[in-house]
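A short write-up of the structure that comes next.
Partial complex: the chains shown occupy the same locations as in the complete assembly.
A, B and C are the chain letters, set down in written order, and residue numbers restart from 1 in every chain.
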Amino acid sequence: PTPTASADGGKKKFVVGYSQSNNAEPYRAQLNLQLQHFLERYPDIELLPIADAKQSSATQVSQVQNFITQKVDALIVSPTEPAPLTAAVQQACDAKIPVIILDRTVNTDCYTAFIGGDNVLIGRKAGEEAVKLLPDGGNIVELRGILSNQPQIDRDKGFREAIAANPKIKIIADREAKWVKEQATPIMQQWLAQHPKIDLVYGHNDPMALGAYLAAKAAGKAEQIKFIGIDGLAIPDGGIRAVQLGQLSATFIYPTGAQEAADTVNKILHGQPVDKQQVLGTTQVTKDNAADLYKQFDLSGQN
Amino acid sequence: MTLHADNRMRRTLSALGAAQAYIGLVLVLAVGIATKGEMFLSETNLTNAIGAFASRGILAVGVTLVILTGGIDLSVGSLLGIASMTAAMMLSEHALEPWQIVPICMAVGAFFGFLNGAGTAWLRIQSFVVTLAMLSVVRGLDRQVSDNVSVGTQITGPDGQLTPQAEAFQLFGTPGHNLFGRIYYPVLAFIVVCVVFHLILTKTRFGRHVYAVGGNPTAARLSGVNVTAVTIAVFTLSGMLAGFAGPIDAAYSASADPQAGQSFELDAIAAAVIGGASLAGGKGTIVGTFVGALILTLLDNVLGLNAVSDNWQLVIKGLIVVVAVVLQRPDLFTFFRGGSRS
Amino acid sequence: MTTVLTMRAIGKSFPGVRALDGVSLTVGEGEVVALLGENGAGKSTLMNILAGVFKDYEGEIEIGGEPARIHSPKDAGRHGIAMIHQELNLVPELSIADNIFLGRERAILDRKGMEARTAELLRGLGLDLSPRTLVKQCKIAERQLIEVAKALSQNVRVLVMDEPTSALADAEVHRLYEVIRDLTGRGVAVIYISHRLEELEEIADRVVVLRDGRYVGERSSIDRDELIQMMVGRPLGEMFPRANGGSDGAELLRVEGLSVPAEPGSGRTALREVSLSVRTGEIVGVAGLMGAGRSELLESIFGVHRAAAGRMMLGGRPYRPRSPKQAIARGVALVAEDRKAQSLVLGNTIGFNASLPSLKRFLRFGVVDRRREGAAVAGQVRELRVKAPGTRFTVGNLSGGNQQKVVLAKWLLTAPSLILMDEPTRGIDVGAKAEIHALMSELAASGKAVLVASSELPELLAMCDRILVLCEGRITAEFPRGQATQEAILAAAMARQQVTTL
C-alpha cells in the first residue's frame, strides 16, 4: 500500500486503526500505551485514536466497520470475543485491509497476523510454580475470570494439567470473581471461614489474587498462604510490584505483544513478509527479577 | 387576532412541535455530515451503524410497550441472551432451519416475559423487582445450559463447508450477508418491528388500552379495560421481541455468548426515554423510540468516525443525549420564555 | 312503571370501616332517584358496587328482574350500567374520543366513527371541543362533561351520576338536566348523587337517604328541612348563617392592574388588568362562568403564576409572591379547586397532609415535635368533624367531603390572615357545607379576610360582603351585598368584551 495524505498535511503517512475490546482493563490500558509508544518509532505511521469497544462485541464490530469505511491502511484488533469479530475481520479482509489480531483469535484465516500470548501455556507455568511451592501437596483455591471468557478457560485448563503432576495437590474450591479485585475479597473471606487449610491461591489475574491477599492478610493468614497471579503489569498497582512486595509469590507476564505488533504493522505497510502466527511466551516474575522487569516494561516516564 | 388566525398559528406551532421531536436526531446527523460528509452518509456506513444497534432497537420497542403501561423491563438483555443461545444450540445441535429457530426463540422469550407480567400483575410486585430478578435468573440459566461456553453458529459439515442451515442463518445478521444481496436483515427487522408496533399502538384497541393503563390505571379499569391482561400482554410481547432479537444477535456475532445482551436493557430503555417515553407511563411513541435509537447509534458512529478518544466519547455522548432531550421537549419554546413551573 | 334495578341488603366493609350495611334500593324505568347523605354516608360505595368497582360485597343485585352478578366494570357494562364517578376518571394523555370509547373500541380502531360520534356527543352537551383534543388540555368542568359524554355514549339502562355537577356552573348544569330528561324520556333509569339540594328539587323523582352506611328512608316530595333532618339525624340551623355583611376593617389585600399571561396549551385563562381589594373581616366572592379566570386569579395571588404586570399590597406592604411558599410566609392560604390533584398527597396520612404547610410551627431544634404536631392536627380535625378512624388514616381512603375538610384543616393550621378559597364546598354535604359556611363567617369575624370563588351563586349571594364578577379574565362588575342578584351577576359574567387588540 501507499501512504495516504495525513491530517497534518504535507508528508504522506500510513493510517492505522486500532480497536481495543476494553480500555479500562489495566492490562489493555498497558497494551494501548505500549503500542502507542512503539509505533512512535515509525514516523510514517499515524495511529488513529484507539477505539474502545467497552466490552461490547457489537460496538467492536461497528468500530471495525468504521475503520473499513475510513479506508485505513492497516487495522489492529484486539477482540472482545473470537466469534463475533470474525465477520467484521472478514469484511476488512475483503476490503483488502491488512488485519493484525491481538491477544484473542478470530474464527477465520483471513487476517495477516496473529500476535498473542498462550493462556494454556501460562496456566501451565502457574501450575508448575504451584507444584514447586507445594512440594508436600496442599489445598488450592482458584479465582476465575468471567467463566465464558476464553482466557479463563485456558488458564484453568493449563493450571489443572500442571498440578496433576502431584496428586496430593487439590483444588478445594473455585469461583468466578469476574476478573475483579473487589469481588475476590469477599469470596476469599468466605473460603477462609470454611476451609481451615488453604495453602495457595491461584488468581486468573493479579487483581483477583491481590483481592484474596487482602482478605487473607486481614485474617492473619497471609503468611501461611501463597498467592499466584497472572498479567504482571508494570504499573505501581500491578503484579510486578506485588511480587516485589512479597504479596504474590509469583506472577506471569501476559505479553502485550505491543512491540511485535508495531514491528509487524511496519513490515506489512512496507510490503515486507511477516509471520502469520506469532505466539508469545511468558516470563515468570519472581522476587529476583521483579525490579528489572518493572524497569523494562515501565512506560510511565516515556509518554 | 381572529379565531381563524389563532387556529392557523396553533396548527403551525403544533407541526413545528412535532418536527421538533427530531431535533436531536437532526443535530447528530448534521454533525455527522459536517464532519464526515459522504463517508457518514454512505449506505454502508448507515447500515453498519444501525445494524449494530438493531437488536437493542428491537428490545427498545418491547421496552417501550412496558414503559407505556408504567412498568419497566430490565430483563430484556438476559432474554435476548438466552434466545441467542437457544438459536445457536438449535442450529448446532439440532440443525434446525432458520425459519424454525425464530418462532422457538420468540416462544422462549415470550414465556419468560409472561412470567414477568404474571409477577407484576398477579403478585403485584413492582416490575423493577420482578424483571431484575428475571435478569438474574435467566442469565443463570443461560450460563448453565451453555456450560459457560459460547456456541458458534458457523457450523461446518463434514466437507468443511458451512451447513446449509448455518449458511442461511448468516442472513439473520452476520455482517456482509444481505438478503437479495442488498438488504441487511437486522435493519429490516428493526424497521418492520417498529412499523408493526407503531400500527398496533396507534390503530388498535390494544394500543389504546396500553396507553390507558399507563396514563390512569384506575380510569382504565373502571372503563372495563382488563388491566391485568394488558399488563401481562406487554411483558409477554417485550419478552417475545427479545426472543426475536436473539437470533439476530447470534448471527451478528456468529456465536451465542453466555454473556450476550448484558446491559442491553439500559440502551433499550435509554432509546425509549430519549425518544420521549415517560417512565411514569402513558406517554411515548414507537416513532420516538425509533428516533431515540437512531440518536444513540448514530452518535456512536459519528464519534467513532471522528476518532474521538473513547474516554471523551463517554463524556460527549452523555452531554449530547442531554442536549438532544432538552431540544426535543415539546414545550421548549414556552419553557425558555420562562413559563411558570408546575 | 317497571322496576329496572333492585339492590337488596347490600353491605361492604373496608379495613376498619363498615361503609355499607343492609342497604336496599329500587329504581324504575325512566325514573330519577337521588341518593342523599352526608359525606362518607356510603353513597359512592353503593354505586361503585353497582358499577362493578368492587369484587366483593354482600347482598344481591337484580337487573330487569333477573339476578345479576356484577364483580367487574365489564360485568356492569354488560348489564347496561354506566357510571360517572365522583373523582374524574379520564386518561389525560389520550384524546377526548379515545377516552369516551375506552374499553369499548373495536379491535381495529374506527377513528372516523369514534370522532364523529364524539363530536355529536360534545355538541349535545354544548362543548366546543375537537374530539382529538387531549384530555390533559381540558379544564375540570370540561372534563366533567366529557365524563357525561362518555356515559351517554353507551347503551345504558341505568345511569349513575356521582356528583356530576360539582365542577359545573349554572348554564352547564341546566344543559345536563336537559340531557337527563331526554334519557328518562327514553326509559333510562338515573341515579343521581348531589349535595346541592336545589338540584334534587329540579330533577329527582324520589330521594333515598343514607346515613352511616344505612338506609334511612325515602321521599317523593322534596322537603329540604325534612331531608336534612333525615341525613344528619338532627335539624340543621340556618343554611347560610352569615348575619349581616359589611366590614370596616383595614384593607388587607390590594391588587392593582394584575395581568397574567396564559401559557399556550395549558388550558388556562389569561388575566387582564384585574384590580380588587379585600379588607380584614370581609368575605369577598368571585363569580364567573367556567373558564372565566377565577382559579387563575386566586392562584396568581397565591404566587402560583408569575404576573406580567400589576402591583399587589398585603397588610400595607408590597406583595410580590414568586411561589406559594412566599405567599404562605405572608399569611396567605389557598384552598385549591382540585383537592385530589392540587391539595392532597393521597397516599399519605391525614396528619401528614394537615401539617405540611405549617410544619415550621412545630419545629423544635430543627426537629418536628410530633406531640405538638399530633395534638394540633387532632384538634383541628376534630373541630372540623372529619369522619375518620384517626389522623393516621390514609387520606385517599376518605370520602370526598372528608378529604375537603382535611384540606381546610391543613390551611387553618397555618393561621392565615388571608384565605383564598376555590370552590370550597365542592362535593360537600349540606351539614358540612353549613359548617364550612359557619367557619367562613367565624374566620371573617375573627379579623381574617376571605376571597372565595364559587360556582354556586346562592352560596356567594348569602355569604359574601361583596361579589366580583369575572369574564374572560377581566373584572366586569362588582356588587356590594344586597345589590347582587343572580340575574345581574349572570349578565356581568357574560359581558364579553369585543376583542379589539391584535
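Structural remarks
The rule is short, and it goes like this: a residue touches a chain if its C-beta (ideal position, glycine included) is under 8 Å from a C-beta of that chain, and two chains touch if they have at least 3 such contacts.
Small disclaimer: the values here were computed from a predicted structure and weren't measured.
One representative per chain kind is drawn in place, while the complete complex holds these chains as A x1, B x2, C x1.
Keep this in mind: only the chains that are shown with their structure count from here on.
Taken chain by chain, the contacts run in an open path, each chain touching the next and the two ends left apart.
Relative to the whole-protein C-alpha centroid, the nearest chain centroid is that of B. Centroid distances built from C-alpha atoms place C farthest away from chain A. The distance from the centre of chain A to the centre of chain B, with each centre set as the mean of the Cα atoms, comes to 34 Å. For chain B in complex with chain A, the touching residues are 39, 42, 44-45, 48-49, 51-53, 55-56, 143, 146, 148-150, 152-154, 174-177, 249, 252-255, 257-259, 300-301, 304-305, 307-311, 313.
Per the touch definition, chain C reaches chain B in the complex via residues 51, 53, 72-74, 77, 83, 85, 89-94, 98-99, 102-109, 150, 263-265, 304-306, 499, 502. Taken together, the chain B residues at the contact with chain C in this complex read 1, 10, 13, 203-209, 211-212, 214-216, 218-226, 282-283, 331, 334, 338-340.
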